[in-house]
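Here the complex is missing a single protein chain, while all its other protein chains stay put.
Letters are used for the chains, namely A and B, taken in the order the chains are written, and counting of residues starts over at 1 for each.
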Amino acid sequence: MNSTEFLYAAYIATWLIHGLYIGMLVRRNSRLRQQMKDLNKSGK
Amino acid sequence: MKRAFPILAVVTAILLAYAFYEAIWVAPMERTMGDVQRIFYYHVPSAWTAFLLFFVNLVASVIYLVRRNPRADAVALVSAEVGVVFCTIVLVTGPIWARPVWGIWWTWDIRLTTTLVLWLIYVSYLVLRRFSESSQTPKLAAVLAIFGALDVPLVYFSIWFFRTQHPQPVIGGGGSIDPRMLHVLLINWLAFSCLALVFSWARYRLELLQREVEEAESLQSLRGVPQ
Partner (left out) sequence: MSLMRSITWATLAKDIRLEWRSKDALNSMLFFSLLVVVIFSFSFDPNAEESREIAGGLIWVAFLFAAVVALNQTWARELRNQVLDAYRVSPAPATALFVAKALGNFILVSVLEALMAPLFMIFYNLRALGAAWQLIPVAILGTWALVVNGTFFAAMSLRTRSREIMLPLLLFPISIPAVQSMVEATRIILSGDGAARFWIVLLLTYDMVFTTACLALFETVLQAE
C-alpha cells in the first residue's frame, strides 16, 4: 500500500528531530567546555 | 552518579531499538488503516511525554516563584525545551498520519489542536527566556508558564464546543484498543520516557555548566583580567 511511505516518513522525521536536538546538545557542550578551559587558563 | 548517565543512555538506546522492533514487526496489523497505523506508536507516546514534561515545567515554575530556588528554574527551562522537542514530533507525525488515512493534513481535532496551542505557548516561553535581558528572567518565565497552564483548559473547552458546532474528523480514533497494541504502545512510551530523561539530564548538566561559565566570566571581568 502506498501509505507505507508515510510510515517511513513519520519515523524518519521523529529520529531526525531527536538527532538534531542531540547534535545541538553535543555542540553546546563542547563549546562550553572550551570556554571553561579558556577561562581557567586566563584566570591562572 | 557520573557513571549512571552513560548506563541510562545505553539502556535507553536498547529500549528504543526493542520498542521499534515491536512497533514494526510484532504489533498486529490494523484492520482499516494498514501499516500506516504504526505511526500511532510514536505519535501517542511523544504526546504523553510532552505533556508530562510541560507539567514538570509548571511545578518547577511554581516552586521557583515560591522558593526562588535557581535549580527549580533550571528544571523549568530544561523541561520546557525537551517538551517542545517531543511536542514538535507530535505535530509532525500527526499530519503525516492523517494525510493517507483521512485525506487531509490538518483538522481541528481536539487533541492535535490543543497540542498545537501548547507548542505555541511553550515556544513563546523559550523565546521570552532567550530574548529577555532582565536579570529576573526566571521570574517572568515562571509567570508565563502559569498563564499557559491556566489557558490550557480554556483552549480545550473552546475547541470541544467548536467541534460540536462544526463536525470534524477525529484523528487517532477513540474507543478500545487491542491489548497487544496496548502492550507495544506502553513499551514505546517507556522507551521515549527514558529518552526524555536522558535529554533532560544532559540538558540540565549543560545548563549548570553554562551558569558556571557565566559566573566565572563575570568574576574575571570584575577582577579586571584581560580576556
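Keep in mind that, in the parts below, a residue touches a chain if its C-beta (ideal position, glycine included) is under 8 Å from a C-beta of that chain, and two chains touch if they have at least 3 such contacts.
Not measured: the values here are computed from a predicted model.
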Interface partners of the hidden chain - shown chains only, full complex considered
B
Which residue numbers on chain B touch the omitted chain?
65, 117, 120-121, 123-124, 127-128, 131-134, 136, 139-140, 143-144, 146-148, 150-151, 154-155, 157-159, 161-162, 165
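Assume only the chains that are shown with their structure count from here on.
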How many angstrom between the C-alpha centroids of chain B and chain A?
16
How about chain B: which of its residues touch chain A in the complex?
20, 33-36, 38-39, 42-43, 46, 85, 88-89, 92-93, 96-97, 99-101, 195, 199, 202-203, 206, 209-210, 212-213, 216-217, 220, 225-227
Which residues of chain A touch chain B once you look at their complex with the stated criterion?
1-4, 6-7, 9-11, 13-14, 17-18, 21-22, 25, 28-29, 32-33, 35-36, 39, 42-43
